[in-house]
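Note that one protein chain of the assembly has been removed; the remaining protein chains are unaltered in position.
Each chain gets a letter, A and B, in the order it is written, and its residues are counted from 1.
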Amino acid sequence: MTSAVAETPAAPQGDAAPGLSGVSPGAMLWRRLRRKRLALVSMVVIAIVYGAGILAPVLAPYSYAEQNLERTLEGPSSDYWLGTDRLGRDMLSRTLYSARTTLILTVAVVLSGSVVLGVGLGLLSGYRGGWVDGAIMRVGDIFGSVPGLPMLILINATTRPRVDELARWVEEHTILSNELTTTGGASYFTVAVALSLFAWVGMARVIRAQVLQLRERDFVLAAQATGATGARVIGRHLLPNIAFLIILSVSAGLGAIAGSEIVLTWFGVGVQPPAASFGQMIFAGSGARTFQAHPHLLLVPAVVVTALMFAFNLLGDALNDAMRGQ
Amino acid sequence: MAVYIVRRLIWLPFILLVVSFATFSIARFGPGDPLAVAAGQFRDPEILAQVRAERGLDGSVLEQYGRWLSAALRGDFGESFLQQGFSVSELIFPKMWISAQLGLIALVIVFALGIPLGLLASRLSGTWIDPFIISTLLFLRAIPVIVLIPPLLWLFALQLNLLPVGGWGGLFDIWWLGGVVAIPIPDPHLYLPLMAMSIGGFGGVARLVRITALEVQGEDYIRTARAKGLPESVISGRHVLPNSLLPVVTVIGFALTSIIEGAFFVEVLLGIPGIGRFTFEAVVSRDYDVILAMTVITSAVFVLMNLLVEISYTFIDPRIRLGASAAT
Partner (left out) sequence: MGGQYRLLGILLAVLAVLVLVVGGLSAALLIGGGEETGGNGGTTTSSPSEAGPDASEGGETVEAASGRLRLPGIDPITLDPHLVTDTGSAQYVAEIFSGLTTISPDLELALDLAESFDISEDGRVYTFTLRPDALFHNGRRVTAADVAWSIDRALDPETSSLVALSYLGDIVGARERRLGRSETLEGMRVVDERTIEFTLDAPKPFFLWKLTYPTAWVVDSQQVEANPRNWTRNPNGTGPYQLKEWRLGERIVLEASDRYYEGTPSVKEVLFELSGGSTLTRFENGELDVAGIGVNDLERAQDPSSDLGPLYSNSVEMSISYLAFNTEAPPFDDVNVRRAFAMAIDRAKVAETVFMNAWLPATGIIPPRVPGYTAEDKTYTFDPEGARAALAASSYGSPEGLPPITLTEMGGGASASIDTQAFLEQWREELGVEVQVRQTDRATLTADLDDGRLQIFVDGWSMDYPDPESVIDLKFHSTSPLNDVRYQNTAVDALIEAARVEQDPERRLQLYRDAEQILIDEAAWVPLYFPLAHVVVAPRVEGWFAPPLIMPRLRFVTVTE
């Protein structure tokens, strides 16, 4: 049972019997996770990609949009470590900035979709119960039953022009001159909102189920009996107990969010040029003939994206296994 | 249980109503309409207004939706702009059938290869082969389909010249043995899409089979069997295999969802005239009626599929009660 792969089934492990050792579930989970080497490696990979995204402006040797038409489609060289694309832009810099796009969007969607919408609605649903619960869960059912990808493409295709207009209007009527449109900010916003719309359902269901359990527990009942307000019960007693669950679900969902952005951009409805995205890089390298002639166009983003997805998947699996031990 | 199923089915039309209205509004929220696209260079406002009225594209969104709904309830999903002279149903169902064929074959392949690989891994647990198999499959799962297809095309179509670059030729070709005996063989256009669609699925299935097989091996009755001195082959064939397969059924739903998502790209990249490619083209050119019919039908399929999966859970694990979570 000591395989290198973090696939050990969640066999009961003596020292971590829940509730006995007095450790919080989160700490326990962390301990269990730490024992899985591959999960740790995954976290390191994710940290590297995200770190590259954060530090992109510092690390990148060129700007992501800087073109050199004299040196297009070159392979790796000392000037351009990962080669150049069709416009003579540095592939390394574009990769770093694509990581930044991934970072920005996953964080934005996790915060707005999973945490604010998902946790908020999950808590509300589980704690209030009754028709509120029913309504939220039915809405969740509807979101869960529409085909996600076509809907995301449709939403992005039709709303982006409107968001663009909005951004322009905001720029004209505030002190902003063209910060929103130059950075592609409007397209980031559209993608983030669209993804958030679909990201909250799973989280809300998990939180609701947990809250339903906790609601019957002694300490919550006691708090309610002493006349604590709903907000206080949620803030003091419920949230700390589901915090680990939130972290868990968020980590498990990151991969899907990052993948969705890449795919939407690949279809041409995601992040807009000149902003860099793995989706664009992959699209530019697609085509069997292109791949034959200039393999680095596809390989560079492909390696990074695959490594990232691999890490997200392994982490998700490891977390799921660790949860099964609960 | 019957009550639960009926309740869910009653809920279905309401879901479809909401989904269709939401899709309808989102589609019309964007600027432009299919007519302006079709008209291209010839945009005479008076003519456009006349044709809009003729095609039911005038009036408020609510009015238009009302018209669409009353027609849809009579089974008329409108007419496509991308393929004029054909009703939406005529276009959508053959394309869905193509996609469904591919998807189901891919599903079967995923399980047909994933299960033996998972069992193999569990049998070899403790050796290096076990983690090797599982991590390879999990790595394959991590490669996005859009990244996978160009190298596959390059390898099989350009370098080896074994398979066609794309297209669709039905499921079977007839291979003539001496010009007399007809033998159906799979059409060569099938291999690349099936490869691309199923490669990502093995990992999940094999991993689950392996885990449950290992769990089952630790169960009392297996130990008893072993203590009785039954040969290992009988133990794994009679006891381990069937018992570890059951949980796998539960991932059919997930596997199918990932296959459907993957199919979208496979169809676009490999030129398969399925519903995925058609939907994408419809979205880009605002072919409203196609988009609507497509979301409504897919939503209905998703809901029914989820219901089937839930029902199958109760067969597999009687501890699960239908609607248990909703009832509390």
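General observations
Keep this in mind: contacts are C-beta pairs under 8 Å (C-beta built on N, C-alpha and C of every residue); 3 or more make two chains touch, one makes a residue touch a chain.
Everything quoted here is computed from the prediction, not taken from an experiment.
Of the listed residues A:Ser42, A:Ser251 or A:Thr265, the one in contact with the hidden chain in the full complex is A:Thr265. Residues touching the missing chain, restricted to chain B, are 30-48, 50-51, 54-55, 81-86, 91, 94-95, 108-109, 111-113, 115-116, 153, 157-158, 161-162, 164-176, 179, 182-189, 241-243, 245-246, 248-249, 270-273, 278, 284-286, 315 (touch as defined at the top).
In the full complex, chain A touches the omitted chain through residues 65-67, 69-70, 72, 86-88, 157, 161, 164, 168, 171, 177-178, 181-182, 265-268, 270, 272-274, 277, 279-280, 283-284, 287-290, 293.
To be clear about the criterion, only the chains that are shown with their structure count from here on.
The residues of chain B lying in touch with chain A in their complex are 11, 15, 18-19, 22-23, 26-31, 125-126, 130-131, 134-135, 138-139, 141-144, 146-147, 149-151, 153-154, 157-158, 165, 203, 207, 210-211, 214-215, 218, 260-261, 264-265, 269, 279-280, 283-284, 286, 291, 294-295, 298-299, 302-303, 306, 325-326, 328. Residue ranges on chain A touching chain B, taken from their complex, read 1, 3-5, 7, 9, 11, 137-138, 141-142, 144-151, 153-155, 157-159, 161-162, 209, 212, 259, 262-263, 266-267, 282-283, 285-292, 298, 301-302, 305-307, 309-310, 312-314, 317.
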